[in-house]
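Only one protein chain is missing from this complex, and each of the others stays in its spot.
Our next item is chain A:
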């Protein structure tokens, strides 16, 4: 049995670790690329959302590497993602791929069924204690990854050479992927911290790097905000424009709430979002629609300069959130931009919109001495 799984940003590091510590053979599919998307789009229903198309592309590419079993998480909706496993299974079967699809969820609410599926994946040799230990370690790694990502978010606008920062990020990811001890994980995080500190100390003039960058909160559908390929590298792009970004959901936060059912909070817990969202949307709407609204309110209260919502075309929960957000924008006087991505999204288009948006946010800073205020910005933003 060779297990594979769909990509979602840095999730591959965590999933690979989990299976490797259980001695299960795992195939990491080639990273998301134009080719992945093209392969996936050919098989997908045309109006399916972007993550499904990328998932299918991942499976096809992993099949070339000999993978025969797919692991994916599930859920009972009402977001479409909950039904991905079954639809993907049927599509792959008809396309002639002999994949076994294992959906990690309690089937019809039965925990015994979930245990059976985990047992199927882990094989007979692993004890439950070992499985739990592996899960704990993978979780620790995901928290460390999020910590590194957050450091990079802060470093991008402040350090002078964008390319060096990206290189640091890449090598940190490599180190995290390879290390199999808790100490190694901690050391990597410390190493990133120290490297950033060193580089910042080396700066002597104000011209290099920005001390107080603009802050933008990124909210939206989890796949598109965690996976840089699907959002055309929006975080990196903003970093290069001198903006510090923060995100509503981090990988471990999602793992903590979705897989561990809130037993572990994750790097940035998503627990407080429903409370923040309450005045605008008092009920969950599936997916992370409620979290999007909650995070927007939270970012606005924390004094962020702007919010960008990202979601794949026709995403149901995010459409609900998007129709509520204008009210948040009005209440907190914070400009919110919505970016919708699909397989036709081009880099240049997104880049233009981001540049225009950042210009818009910078204006009140430049005009602070004059009478210009935030309300003026909103007038421009509509």
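Note that in this section a contact is a pair of C-beta atoms (placed from the backbone, for glycine too) under 8 Å apart; a residue touches a chain by one contact, two chains touch by 3 or more; residues count from 1.
Assume contacts and distances are computed from a predicted model.
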Record-based protein name (UniProt) of the chain missing from this complex, from "ABC transporter ATP-binding protein", "Acyl-CoA dehydratase activase-related protein", "NitT/TauT family transport system permease protein" or "FAD-dependent oxidoreductase": "Acyl-CoA dehydratase activase-related protein"
Candidate in contact with the missing chain, chosen from A:24, A:310, A:324 or A:361: A:324
Among A:71, A:92 or A:285, residue touching the chain not depicted: A:285
Residue, one of A:7, A:80, A:141 or A:173, that touches the chain absent here: A:80
Sites on chain A contacted by the missing partner chain, in the whole complex: 45, 47-49, 74, 76-80, 82-83, 85-87, 89-91, 94, 103, 107-108, 280-287, 289, 313-317, 319-324, 326-327, 340
